[in-house]
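I am attaching a structure below and will ask some questions about it afterwards.
Apart from one protein chain that is not included, each protein chain of the complex appears where it belongs.
Entry: chain A
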Amino acid sequence: MSAMKKWASILVSVLLICSLAACGGGAANSGSSQNSPSSSDSGSQAVSSGEKKKLTVWYIDTGKRKELIEETIQEFMKAHPDVEVAAEQIANDTYKTKLPVAMGGNNPPDIFHSWGGGWLKEFVDAGQVMDVTGKIDADSYLPAALNLATFDGKLYGAPLAMSLTLFFYNKEMFEQYGLEPPKTYDDLLNIIDTLNANGIAPISMANKTKWPGALWLIYLANRVGGADIFNAAFERRGGTFDDPAFIKAGEMIQELVDRNAFVTGFNGLDYDTGQSRQFLYTGKAAMELQTSGYLTVVRSEMPEFESKMGIFGFPAVEGGLGKATDLVGGVSPVFSISSQTKYPDEAVELLKALTSKELAQRYVDEAGVVVAVKDVQYNDPFAIQMKEFLEQAEFLQPFYDQTLPPEMAELHKDTTQALFGKSITPEEAARQMEEAAQSMLGN
């Protein structure tokens, strides 16, 4: 018995030592590979000629967009017979966990998806992302989209598609009650009252994941406080997150809740399983503020609804500084290259293919989205409308949670959900945001 115990303990300690040593080796490796982006040319030639150069791509686009990305990669491999591309599509929420783990484990994909902004910046700051300034043609992308992948004047990726936040509404229902898309915020309030009087929930929302509600705060803050309200606070040049405009936006949200503007129990409903769209499909609610991905989802989920559906922009608030044409939006995907890639030249080529005009054109034609690539023809009626919104816009406000550092982004979404749930006052929400900003962004 005692011999066995001894053996077991020896074995365990050997195992522990082995695994510790393995970990140490990994860390040492990462240190040396950090230098690889600078010596980009030597890497690709070092490989023996017989072997294929292997690149991995991680992306999250689904449905039609997934097919188009796959086709693009097939074409790329035909054009580059010496390169083998392994592309993996990963579900959105899984991806947010999987990429940090892969980066931390020094086993990142060569090309990876992001939304630009604060999330990408975490990886840039960690030295995990290759600087592609000058390697790709910045002039072929919309500047507003490119901004989200630019840090300290250096470019860390290229954008493909964009998403805009708009109201999606039931046209037939609006006609039935003699309603017009609102020009002003007061119009919107009147629409809400009319619909409520007719027993229809005015606005559907599934706010379990918190970002759908955040869209309201971002728009209201923009309409009340003007285009610069967020950037002034974020860049710490005179603005603050407890600015009266943010407080006013919080108050307006709570007034909407008091007015019964939203469907019951919205804070517990799940967007991904369609719990908000259900209200529109079944004629129980009239409209929903969502990103342009809504269209893709409706087309695959309930194609019959598309003919009834219309879109309008967020109305202007009387006396507010923001313009009715300003848009809230974001970029997805932004493709970036890992600084640890063994084949930087090929990776840049693939990056260009994944954000090319050709692919963008097919995204527009076949998936009905707006893209971040210039000189693309729009034919899909919804895409044309969205493109017009984009063209009229003098200012595109990126989603706060994609711009702020992750911890503040979460606080922003938490406090906004609490505002909707009326478990926090607008003043308190603003104070918490400003306090976090002071500790994380400086005074």
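Rule of thumb we're sticking to: a contact is a pair of C-beta atoms (placed from the backbone, for glycine too) under 8 Å apart; a residue touches a chain by one contact, two chains touch by 3 or more; residues count from 1.
Convention: contacts and distances are computed from a predicted model.
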| item | value |
| --- | --- |
| Absent chain [UniProt protein name; select from "Putative tricarboxylic transport membrane protein", "YeeE/YedE family protein", "Spore gernimation protein GerB" or "Sugar ABC transporter permease"] | "Sugar ABC transporter permease" |
| Residue in contact with the excluded chain [from A:G63, A:P244, A:P381 or A:P406] | A:P406 |
| Per the touch definition above, residue among A:T56, A:T72, A:Q128 or A:N222 touching the missing chain | A:Q128 |
| Hidden partner chain, touching residue among A:A221, A:V263 or A:A286 | A:V263 |
| Sole residue of A:K183, A:K284 or A:K357 that reaches the chain not shown, by the stated touch rule | A:K284 |
| Footprint left on chain A by the chain that the document does not show | 3-4, 7-8, 11-12, 15-16, 19-20, 23, 27, 30-31, 34, 96-97, 100-101, 103-104, 106, 122-123, 125-128, 201, 208-210, 263-270, 273, 275, 278-279, 284, 406-407, 410, 414, 417-418, 421, 423-424 |
